[in-house]
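Left out: one protein chain. Kept in place: all the others.
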Amino acid sequence: MVYLLHLRNDVRQIVREPVMLILLLAPLLIIALFRALILFLVPFLEAKTGLDLLFWSPYILSFVLLMIPGLLGIVTGFMLIDDRDGNITELYSVTPMGRRMYLVNRFSLTAILSFVYTYIAYYVLQLFEVPFVTLFFLALLLSSESVIIALLLFKGADDKVKGLTYAKGLNFLSIFAFADLFSLKWFSVISYLFPSYWISFIIINSTMPLSYIASLVVHLLWLVPLVRMKK
Amino acid sequence: MRVVNAFFSDMLFMFKQGFFTVYVIVIGIYSVILSFLPDDIAPMATALTVFSDPSVLGLFFIGGVIMLEKGQGVLYVLVTTPLRSREYLLSKILALTVLALLSSFAIAVMSTHVRVNWLLFALSVALTSSFFTMCGVIISASCRNVNEYMLRMVPYMILFVLPCFSLLGFPFSWLFLAIPSVAALKLLLGAYSGISPMLAASLLLYLALLSYLLFRFTLRVFERKIVFND
Partner (left out) sequence: MEKVIEVCDLEFTYKQTGKKAVDRMNFSISDGEVFGFLGPSGAGKTTTQRLIIGLIRGYSGSISVMGKERSLWSKDFFEETGVAFDFPNLYLKLTAAENLRLIAAYYRKKVSDIDMLLDEVGLLQHRDQRVDSFSKGMKMRLNFVRSLMHQPRLMFFDEPTSGLDPVNAHVIKDIILRQKREGRTVFLTTHNMSVAEQLCDRVAFVVDGRIVVTGSPRSLMIEHGTRDLKVGYSENGNICEKLFDMETLGTNSDFLSVINEKKVISLHSCEASLEDIFIKLTGKRLVCE
(Lines give C-alpha, C1' and ligand atoms only; values in the text may rest on other atoms or scores of the structure.)
Protein backbone atom coordinates (compact mmCIF):
# COMPACT_ATOMS: atom_id res chain seq x y z
CA MET A 1 0.00 0.00 0.00
CA VAL A 2 2.74 2.42 1.03
CA TYR A 3 4.61 1.33 -2.02
CA LEU A 4 1.70 2.18 -4.31
CA LEU A 5 1.39 5.58 -2.70
CA HIS A 6 5.05 6.33 -3.35
CA LEU A 7 4.80 5.09 -6.88
CA ARG A 8 1.85 7.36 -7.50
CA ASN A 9 3.77 10.35 -6.21
CA ASP A 10 6.69 9.41 -8.35
CA VAL A 11 4.54 9.15 -11.44
CA ARG A 12 3.04 12.54 -10.65
CA GLN A 13 6.48 14.09 -10.32
CA ILE A 14 7.68 12.67 -13.60
CA VAL A 15 4.55 13.53 -15.54
CA ARG A 16 4.83 17.17 -14.45
CA GLU A 17 8.23 17.37 -16.08
CA PRO A 18 7.38 17.62 -19.78
CA VAL A 19 10.75 16.34 -20.89
CA MET A 20 10.31 13.11 -18.98
CA LEU A 21 6.75 12.72 -20.15
CA ILE A 22 7.75 13.03 -23.78
CA LEU A 23 10.62 10.61 -23.37
CA LEU A 24 8.45 8.04 -21.62
CA LEU A 25 5.89 8.29 -24.40
CA ALA A 26 8.54 8.12 -27.11
CA PRO A 27 8.23 4.34 -27.57
CA LEU A 28 4.71 4.93 -28.90
CA LEU A 29 6.22 7.14 -31.60
CA ILE A 30 8.78 4.50 -32.42
CA ILE A 31 6.04 1.90 -32.77
CA ALA A 32 4.03 4.24 -35.01
CA LEU A 33 7.10 4.98 -37.11
CA PHE A 34 7.79 1.32 -37.69
CA ARG A 35 4.17 0.67 -38.53
CA ALA A 36 4.45 3.37 -41.18
CA LEU A 37 7.68 1.92 -42.51
CA ILE A 38 6.08 -1.50 -42.84
CA LEU A 39 3.10 -0.03 -44.65
CA PHE A 40 5.06 2.14 -47.09
CA LEU A 41 8.72 1.25 -47.25
CA VAL A 42 8.38 -2.52 -47.46
CA PRO A 43 6.16 -2.60 -50.60
CA PHE A 44 8.25 0.19 -52.12
CA LEU A 45 11.49 -1.72 -51.65
CA GLU A 46 9.95 -4.92 -52.92
CA ALA A 47 8.67 -3.21 -56.06
CA LYS A 48 11.99 -1.48 -56.71
CA THR A 49 14.56 -4.09 -55.78
CA GLY A 50 12.61 -7.29 -55.29
CA LEU A 51 13.90 -7.42 -51.72
CA ASP A 52 11.26 -8.60 -49.27
CA LEU A 53 12.12 -7.21 -45.85
CA LEU A 54 9.29 -9.19 -44.28
CA PHE A 55 11.43 -12.25 -44.77
CA TRP A 56 13.17 -11.00 -41.62
CA SER A 57 9.93 -10.20 -39.74
CA PRO A 58 10.89 -11.94 -36.49
CA TYR A 59 14.13 -9.98 -36.45
CA ILE A 60 12.41 -6.69 -37.19
CA LEU A 61 9.95 -7.42 -34.39
CA SER A 62 12.84 -8.20 -32.01
CA PHE A 63 14.56 -5.00 -33.04
CA VAL A 64 11.54 -2.84 -32.20
CA LEU A 65 10.81 -4.75 -29.00
CA LEU A 66 14.42 -4.33 -27.85
CA MET A 67 14.46 -0.64 -28.70
CA ILE A 68 11.72 0.04 -26.15
CA PRO A 69 13.48 -1.17 -22.97
CA GLY A 70 16.71 0.23 -24.40
CA LEU A 71 15.26 3.71 -24.62
CA LEU A 72 13.37 3.56 -21.32
CA GLY A 73 16.38 2.10 -19.52
CA ILE A 74 18.70 4.81 -20.76
CA VAL A 75 16.24 7.57 -19.88
CA THR A 76 15.83 6.13 -16.37
CA GLY A 77 19.57 5.68 -16.00
CA PHE A 78 20.20 9.30 -16.89
CA MET A 79 17.44 10.48 -14.60
CA LEU A 80 19.19 8.67 -11.73
CA ILE A 81 22.62 9.98 -12.73
CA ASP A 82 21.30 13.53 -12.87
CA ASP A 83 19.67 13.04 -9.49
CA ARG A 84 22.95 11.76 -8.13
CA ASP A 85 24.89 14.68 -9.63
CA GLY A 86 22.40 16.94 -7.88
CA ASN A 87 22.62 14.93 -4.64
CA ILE A 88 18.92 14.06 -4.75
CA THR A 89 19.64 10.38 -4.19
CA GLU A 90 21.33 11.33 -0.93
CA LEU A 91 18.37 13.44 0.01
CA TYR A 92 16.06 10.47 -0.38
CA SER A 93 18.25 8.29 1.82
CA VAL A 94 17.46 10.55 4.79
CA THR A 95 13.71 10.60 4.20
CA PRO A 96 11.38 7.92 5.54
CA MET A 97 11.08 6.61 2.00
CA GLY A 98 14.73 5.64 1.92
CA ARG A 99 17.14 5.28 -0.90
CA ARG A 100 16.09 1.75 -1.70
CA MET A 101 12.44 2.66 -2.11
CA TYR A 102 13.39 5.59 -4.29
CA LEU A 103 15.31 3.30 -6.64
CA VAL A 104 12.59 0.64 -6.58
CA ASN A 105 10.05 3.27 -7.64
CA ARG A 106 12.09 4.53 -10.54
CA PHE A 107 12.74 1.01 -11.77
CA SER A 108 9.16 -0.18 -11.40
CA LEU A 109 7.96 2.60 -13.62
CA THR A 110 10.39 1.61 -16.39
CA ALA A 111 9.55 -2.05 -16.00
CA ILE A 112 5.78 -1.51 -16.09
CA LEU A 113 6.02 0.74 -19.14
CA SER A 114 8.24 -1.74 -20.98
CA PHE A 115 5.73 -4.48 -20.25
CA VAL A 116 2.79 -2.47 -21.59
CA TYR A 117 4.65 -1.18 -24.63
CA THR A 118 5.66 -4.72 -25.57
CA TYR A 119 2.00 -5.64 -25.96
CA ILE A 120 1.21 -2.45 -27.85
CA ALA A 121 4.14 -2.97 -30.22
CA TYR A 122 3.18 -6.58 -30.86
CA TYR A 123 -0.45 -5.87 -31.69
CA VAL A 124 0.19 -2.69 -33.68
CA LEU A 125 2.98 -4.09 -35.81
CA GLN A 126 1.40 -7.51 -36.55
CA LEU A 127 4.70 -8.71 -37.86
CA PHE A 128 5.02 -12.25 -36.66
CA GLU A 129 2.73 -14.44 -34.64
CA VAL A 130 3.81 -15.77 -31.26
CA PRO A 131 1.66 -17.75 -28.77
CA PHE A 132 -0.03 -15.82 -26.01
CA VAL A 133 2.08 -17.34 -23.25
CA THR A 134 5.25 -16.56 -25.15
CA LEU A 135 4.21 -12.96 -25.54
CA PHE A 136 3.61 -12.67 -21.81
CA PHE A 137 7.00 -14.20 -21.15
CA LEU A 138 8.64 -11.83 -23.62
CA ALA A 139 7.02 -8.84 -21.92
CA LEU A 140 8.45 -9.98 -18.60
CA LEU A 141 11.93 -10.47 -20.05
CA LEU A 142 11.82 -7.08 -21.74
CA SER A 143 10.78 -5.30 -18.55
CA SER A 144 13.68 -6.90 -16.76
CA GLU A 145 15.89 -5.81 -19.62
CA SER A 146 14.88 -2.18 -19.15
CA VAL A 147 15.92 -2.44 -15.51
CA ILE A 148 19.20 -4.13 -16.49
CA ILE A 149 20.05 -1.29 -18.87
CA ALA A 150 19.11 1.41 -16.37
CA LEU A 151 21.24 -0.30 -13.71
CA LEU A 152 24.19 -0.81 -16.05
CA LEU A 153 24.13 2.89 -16.81
CA PHE A 154 23.52 4.06 -13.26
CA LYS A 155 26.04 1.81 -11.53
CA GLY A 156 28.62 1.84 -14.28
CA ALA A 157 28.89 5.56 -14.89
CA ASP A 158 29.97 7.97 -12.20
CA ASP A 159 28.86 11.09 -14.07
CA LYS A 160 26.90 12.38 -17.06
CA VAL A 161 29.76 12.19 -19.52
CA LYS A 162 30.67 8.62 -18.62
CA GLY A 163 26.95 7.94 -18.84
CA LEU A 164 26.92 9.13 -22.43
CA THR A 165 29.89 6.93 -23.27
CA TYR A 166 28.19 3.93 -21.69
CA ALA A 167 24.92 4.69 -23.44
CA LYS A 168 26.85 4.66 -26.69
CA GLY A 169 28.09 1.17 -25.89
CA LEU A 170 24.71 -0.04 -24.61
CA ASN A 171 23.16 0.90 -27.95
CA PHE A 172 25.10 -1.93 -29.45
CA LEU A 173 23.82 -4.61 -27.09
CA SER A 174 20.83 -5.28 -29.31
CA ILE A 175 23.15 -6.41 -32.08
CA PHE A 176 23.33 -9.79 -30.34
CA ALA A 177 19.70 -10.35 -31.25
CA PHE A 178 20.87 -10.75 -34.84
CA ALA A 179 23.87 -12.94 -34.08
CA ASP A 180 22.46 -15.99 -35.87
CA LEU A 181 22.11 -14.01 -39.10
CA PHE A 182 25.88 -13.74 -39.39
CA SER A 183 26.18 -17.54 -39.31
CA LEU A 184 29.43 -17.36 -37.41
CA LYS A 185 29.60 -20.04 -34.77
CA TRP A 186 31.83 -18.10 -32.36
CA PHE A 187 29.66 -15.00 -32.59
CA SER A 188 26.51 -16.97 -31.79
CA VAL A 189 28.19 -18.64 -28.83
CA ILE A 190 29.24 -15.26 -27.37
CA SER A 191 25.71 -14.02 -27.91
CA TYR A 192 24.25 -16.73 -25.69
CA LEU A 193 25.52 -14.66 -22.78
CA PHE A 194 23.53 -11.56 -23.72
CA PRO A 195 19.83 -11.08 -22.88
CA SER A 196 19.03 -9.50 -26.24
CA TYR A 197 19.99 -12.69 -28.08
CA TRP A 198 17.25 -14.62 -26.33
CA ILE A 199 14.49 -12.22 -27.34
CA SER A 200 14.78 -13.06 -31.02
CA PHE A 201 15.56 -16.67 -30.17
CA ILE A 202 12.29 -17.14 -28.28
CA ILE A 203 10.27 -15.35 -30.94
CA ILE A 204 11.60 -17.78 -33.53
CA ASN A 205 11.71 -20.92 -31.39
CA SER A 206 8.60 -20.44 -29.28
CA THR A 207 7.92 -24.16 -29.11
CA MET A 208 11.26 -25.07 -27.58
CA PRO A 209 10.85 -25.33 -23.77
CA LEU A 210 14.58 -25.16 -23.17
CA SER A 211 14.77 -21.69 -24.69
CA TYR A 212 12.50 -20.33 -21.95
CA ILE A 213 14.69 -21.68 -19.21
CA ALA A 214 17.89 -20.54 -20.86
CA SER A 215 16.60 -17.03 -21.46
CA LEU A 216 15.33 -16.71 -17.91
CA VAL A 217 18.68 -17.84 -16.53
CA VAL A 218 20.62 -15.38 -18.69
CA HIS A 219 18.37 -12.48 -17.70
CA LEU A 220 18.67 -13.31 -14.02
CA LEU A 221 22.44 -13.67 -14.35
CA TRP A 222 22.54 -10.03 -15.39
CA LEU A 223 19.79 -8.67 -13.19
CA VAL A 224 20.62 -10.19 -9.82
CA PRO A 225 24.29 -9.15 -9.53
CA LEU A 226 23.40 -5.67 -10.78
CA VAL A 227 20.67 -5.26 -8.17
CA ARG A 228 22.94 -6.50 -5.39
CA MET A 229 25.93 -4.44 -6.51
CA LYS A 230 26.71 -1.76 -3.96
CA LYS A 231 27.47 1.69 -5.19
CA MET B 1 49.57 28.34 -26.61
CA ARG B 2 46.56 28.52 -24.31
CA VAL B 3 44.41 26.81 -26.89
CA VAL B 4 47.01 24.05 -27.25
CA ASN B 5 47.05 23.50 -23.49
CA ALA B 6 43.27 23.50 -23.43
CA PHE B 7 43.26 20.98 -26.27
CA PHE B 8 45.54 18.60 -24.39
CA SER B 9 43.53 18.83 -21.19
CA ASP B 10 40.36 18.15 -23.17
CA MET B 11 41.98 15.10 -24.74
CA LEU B 12 43.10 13.92 -21.30
CA PHE B 13 39.58 14.43 -19.97
CA MET B 14 38.04 12.48 -22.86
CA PHE B 15 40.53 9.71 -22.33
CA LYS B 16 39.75 9.50 -18.61
CA GLN B 17 36.04 9.42 -19.37
CA GLY B 18 36.56 6.38 -21.56
CA PHE B 19 35.70 7.95 -24.94
CA PHE B 20 38.57 6.19 -26.63
CA THR B 21 37.79 2.80 -25.11
CA VAL B 22 34.18 3.00 -26.22
CA TYR B 23 35.20 3.98 -29.72
CA VAL B 24 37.62 1.08 -30.00
CA ILE B 25 34.65 -1.21 -29.31
CA VAL B 26 32.34 0.72 -31.64
CA ILE B 27 34.91 0.59 -34.43
CA GLY B 28 35.35 -3.14 -33.91
CA ILE B 29 31.63 -3.82 -34.16
CA TYR B 30 31.17 -1.68 -37.26
CA SER B 31 34.14 -3.30 -38.95
CA VAL B 32 32.80 -6.78 -38.31
CA ILE B 33 29.36 -5.90 -39.67
CA LEU B 34 30.72 -4.02 -42.68
CA SER B 35 33.08 -6.80 -43.62
CA PHE B 36 30.06 -9.06 -44.04
CA LEU B 37 28.51 -6.90 -46.71
CA PRO B 38 28.92 -7.77 -50.41
CA ASP B 39 31.71 -5.90 -52.18
CA ASP B 40 29.42 -3.81 -54.34
CA ILE B 41 27.61 -2.11 -51.47
CA ALA B 42 30.34 -2.13 -48.80
CA PRO B 43 32.00 1.19 -49.82
CA MET B 44 28.70 3.09 -49.76
CA ALA B 45 27.70 1.43 -46.49
CA THR B 46 31.06 2.40 -44.99
CA ALA B 47 30.58 6.01 -46.04
CA LEU B 48 27.10 6.05 -44.53
CA THR B 49 28.33 4.46 -41.29
CA VAL B 50 31.14 6.99 -40.98
CA PHE B 51 28.70 9.78 -41.61
CA SER B 52 26.07 8.54 -39.19
CA ASP B 53 28.27 7.72 -36.23
CA PRO B 54 31.86 8.89 -35.83
CA SER B 55 31.46 12.13 -37.72
CA VAL B 56 28.55 13.26 -35.56
CA LEU B 57 29.85 11.93 -32.23
CA GLY B 58 30.59 15.52 -31.20
CA LEU B 59 26.90 16.29 -31.06
CA PHE B 60 26.38 13.34 -28.75
CA PHE B 61 29.22 14.08 -26.34
CA ILE B 62 29.69 17.85 -26.20
CA GLY B 63 26.44 18.36 -24.31
CA GLY B 64 27.51 16.02 -21.51
CA VAL B 65 30.95 17.60 -21.31
CA ILE B 66 29.61 21.16 -21.04
CA MET B 67 26.84 20.25 -18.61
CA LEU B 68 29.35 18.41 -16.43
CA GLU B 69 31.78 21.34 -16.39
CA LYS B 70 28.87 23.61 -15.60
CA GLY B 71 27.65 21.30 -12.83
CA GLN B 72 31.04 20.87 -11.17
CA GLY B 73 31.56 24.62 -11.45
CA VAL B 74 34.91 24.33 -13.24
CA LEU B 75 33.51 26.31 -16.14
CA TYR B 76 33.24 29.28 -13.80
CA VAL B 77 36.87 28.89 -12.87
CA LEU B 78 37.96 28.76 -16.49
CA VAL B 79 36.06 31.99 -16.98
CA THR B 80 38.33 33.66 -14.41
CA THR B 81 41.53 32.63 -16.18
CA PRO B 82 43.00 34.32 -19.25
CA LEU B 83 41.52 31.52 -21.41
CA ARG B 84 39.16 33.13 -23.92
CA SER B 85 35.71 31.72 -24.62
CA ARG B 86 36.65 31.22 -28.26
CA GLU B 87 39.71 29.24 -27.19
CA TYR B 88 37.61 27.14 -24.84
CA LEU B 89 35.16 26.27 -27.62
CA LEU B 90 37.80 25.82 -30.27
CA SER B 91 39.72 23.34 -28.16
CA LYS B 92 36.59 21.28 -27.42
CA ILE B 93 35.60 21.22 -31.10
CA LEU B 94 39.14 20.25 -32.11
CA ALA B 95 39.40 17.48 -29.52
CA LEU B 96 36.11 15.88 -30.55
CA THR B 97 36.96 16.28 -34.23
CA VAL B 98 40.27 14.50 -33.71
CA LEU B 99 38.36 11.61 -32.11
CA ALA B 100 35.92 11.68 -35.02
CA LEU B 101 38.74 11.58 -37.57
CA LEU B 102 40.61 8.77 -35.83
CA SER B 103 37.56 6.54 -35.58
CA SER B 104 36.37 7.36 -39.11
CA PHE B 105 39.74 6.41 -40.56
CA ALA B 106 39.87 3.24 -38.49
CA ILE B 107 36.44 2.13 -39.71
CA ALA B 108 37.19 3.05 -43.31
CA VAL B 109 40.57 1.35 -43.40
CA MET B 110 39.36 -1.87 -41.79
CA SER B 111 36.14 -2.25 -43.75
CA THR B 112 36.95 -1.84 -47.41
CA HIS B 113 39.92 -1.92 -49.72
CA VAL B 114 38.66 0.35 -52.46
CA ARG B 115 40.37 3.53 -53.62
CA VAL B 116 39.35 6.47 -51.48
CA ASN B 117 40.17 10.14 -51.82
CA TRP B 118 41.48 10.41 -48.27
CA LEU B 119 41.87 14.18 -48.30
CA LEU B 120 38.25 14.68 -49.26
CA PHE B 121 37.26 12.03 -46.73
CA ALA B 122 39.13 13.78 -43.89
CA LEU B 123 37.87 17.25 -44.80
CA SER B 124 34.31 16.10 -45.00
CA VAL B 125 34.46 14.27 -41.64
CA ALA B 126 36.17 17.24 -39.98
CA LEU B 127 33.60 19.71 -41.29
CA THR B 128 30.68 17.49 -40.33
CA SER B 129 32.10 16.91 -36.88
CA SER B 130 32.73 20.57 -36.11
CA PHE B 131 29.34 21.55 -37.48
CA PHE B 132 27.46 19.08 -35.26
CA THR B 133 29.65 19.76 -32.21
CA MET B 134 28.73 23.43 -32.46
CA CYS B 135 25.05 22.49 -32.70
CA GLY B 136 25.62 20.54 -29.48
CA VAL B 137 27.04 23.60 -27.73
CA ILE B 138 23.99 25.60 -28.75
CA ILE B 139 21.60 22.90 -27.53
CA SER B 140 23.38 22.40 -24.22
CA ALA B 141 23.30 26.13 -23.47
CA SER B 142 19.67 25.86 -22.44
CA CYS B 143 19.62 22.35 -20.97
CA ARG B 144 19.68 21.27 -17.35
CA ASN B 145 20.06 17.52 -17.75
CA VAL B 146 21.05 14.82 -20.18
CA ASN B 147 17.52 13.63 -20.87
CA GLU B 148 16.49 17.13 -21.85
CA TYR B 149 19.58 17.32 -24.05
CA MET B 150 18.73 14.08 -25.84
CA LEU B 151 15.22 15.29 -26.47
CA ARG B 152 16.36 18.64 -27.83
CA MET B 153 18.74 16.85 -30.16
CA VAL B 154 15.82 15.31 -32.03
CA PRO B 155 14.71 18.41 -34.00
CA TYR B 156 18.31 18.98 -35.12
CA MET B 157 18.55 15.37 -36.24
CA ILE B 158 15.34 15.67 -38.20
CA LEU B 159 16.42 18.95 -39.74
CA PHE B 160 19.87 17.74 -40.73
CA VAL B 161 19.56 13.99 -41.20
CA LEU B 162 16.25 13.61 -42.98
CA PRO B 163 17.23 15.79 -45.98
CA CYS B 164 20.18 13.47 -46.55
CA PHE B 165 17.78 11.01 -48.17
CA SER B 166 17.48 13.54 -50.97
CA LEU B 167 20.79 12.17 -52.24
CA LEU B 168 18.90 9.01 -53.26
CA GLY B 169 17.95 11.26 -56.11
CA PHE B 170 14.76 12.95 -57.17
CA PRO B 171 14.02 16.15 -59.12
CA PHE B 172 15.52 19.30 -57.64
CA SER B 173 17.45 17.27 -55.07
CA TRP B 174 20.49 19.49 -55.76
CA LEU B 175 18.62 22.23 -53.89
CA PHE B 176 19.14 20.24 -50.70
CA LEU B 177 22.89 20.68 -51.03
CA ALA B 178 22.37 24.02 -49.30
CA ILE B 179 21.77 22.04 -46.11
CA PRO B 180 25.21 21.58 -44.57
CA SER B 181 24.74 17.94 -43.61
CA VAL B 182 23.67 17.04 -47.14
CA ALA B 183 26.64 18.90 -48.60
CA ALA B 184 29.00 17.08 -46.25
CA LEU B 185 27.51 13.69 -47.08
CA LYS B 186 27.76 14.46 -50.79
CA LEU B 187 31.48 15.11 -50.27
CA LEU B 188 31.97 11.96 -48.25
CA LEU B 189 30.22 9.82 -50.86
CA GLY B 190 32.32 11.67 -53.43
CA ALA B 191 35.47 10.54 -51.65
CA TYR B 192 34.41 6.99 -52.53
CA SER B 193 32.69 7.24 -55.88
CA GLY B 194 34.26 10.36 -57.37
CA ILE B 195 33.03 13.92 -57.59
CA SER B 196 33.81 16.77 -59.97
CA PRO B 197 36.66 18.90 -58.54
CA MET B 198 34.62 22.02 -59.19
CA LEU B 199 31.65 20.79 -57.14
CA ALA B 200 33.90 19.46 -54.36
CA ALA B 201 35.79 22.75 -54.09
CA SER B 202 32.65 24.84 -53.95
CA LEU B 203 31.00 22.57 -51.38
CA LEU B 204 34.12 22.67 -49.21
CA LEU B 205 34.27 26.44 -49.45
CA TYR B 206 30.60 26.70 -48.65
CA LEU B 207 30.89 24.43 -45.59
CA ALA B 208 33.98 26.24 -44.34
CA LEU B 209 32.16 29.54 -44.57
CA LEU B 210 29.10 28.14 -42.80
CA SER B 211 31.28 26.68 -40.06
CA TYR B 212 32.91 30.05 -39.51
CA LEU B 213 29.54 31.80 -39.24
CA LEU B 214 28.17 29.08 -36.98
CA PHE B 215 31.25 29.43 -34.78
CA ARG B 216 30.60 33.15 -34.37
CA PHE B 217 27.00 32.42 -33.48
CA THR B 218 27.90 29.59 -31.09
CA LEU B 219 30.36 31.87 -29.32
CA ARG B 220 27.63 34.45 -28.80
CA VAL B 221 25.14 31.90 -27.48
CA PHE B 222 27.80 30.39 -25.22
CA GLU B 223 28.77 33.74 -23.72
CA ARG B 224 25.21 34.94 -23.35
CA LYS B 225 23.65 31.81 -21.91
CA ILE B 226 26.48 30.04 -20.13
CA VAL B 227 29.22 32.50 -19.22
CA PHE B 228 27.31 35.64 -18.31
CA ASN B 229 23.87 34.14 -18.01
CA ASP B 230 22.22 37.43 -18.94
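As written, the chains take the letters A and B, and residue 1 is the first residue of each chain.
Here, a contact is a pair of C-beta atoms (placed from the backbone, for glycine too) under 8 Å apart; a residue touches a chain by one contact, two chains touch by 3 or more.
Not measured: the values here are computed from a predicted model.
Participant: With the full complex in mind, choose from B:84, B:113 or B:220 the residue touching the hidden chain.
Facilitator: Residue touching the chain left out of view: B:84.
Participant: Specify the residue from the set B:35, B:52 or B:72 that touches the hidden chain.
Facilitator: B:72
Participant: Quickly run down the residues of chain B that touch the omitted chain.
Facilitator: These residues touch the chain not displayed: 1-2, 5-6, 8-9, 13, 16-17, 72-74, 76-84, 227-228, 230.
As a convention for this text, only the chains that are shown with their structure count from here on.
Participant: Once you find the CA centre of chain A and the CA centre of chain B, what distance in Å lies between them?
Facilitator: One centre to the other, that is 28 Å.
Participant: Across the complex, what residues on chain B touch chain A?
Facilitator: Within the complex, chain B contacts chain A at residues 17-19, 21-22, 25-26, 29, 33, 36, 60-61, 63-65, 67-68, 71, 145-148, 150-151.
Participant: Going by the contact rule at the top, pick out the chain A residues touching chain B in the complex.
Facilitator: Per the stated touch rule, the residues are 19-20, 22-23, 75, 78-79, 81-82, 85-86, 159-166, 168-169, 172, 175, 182.
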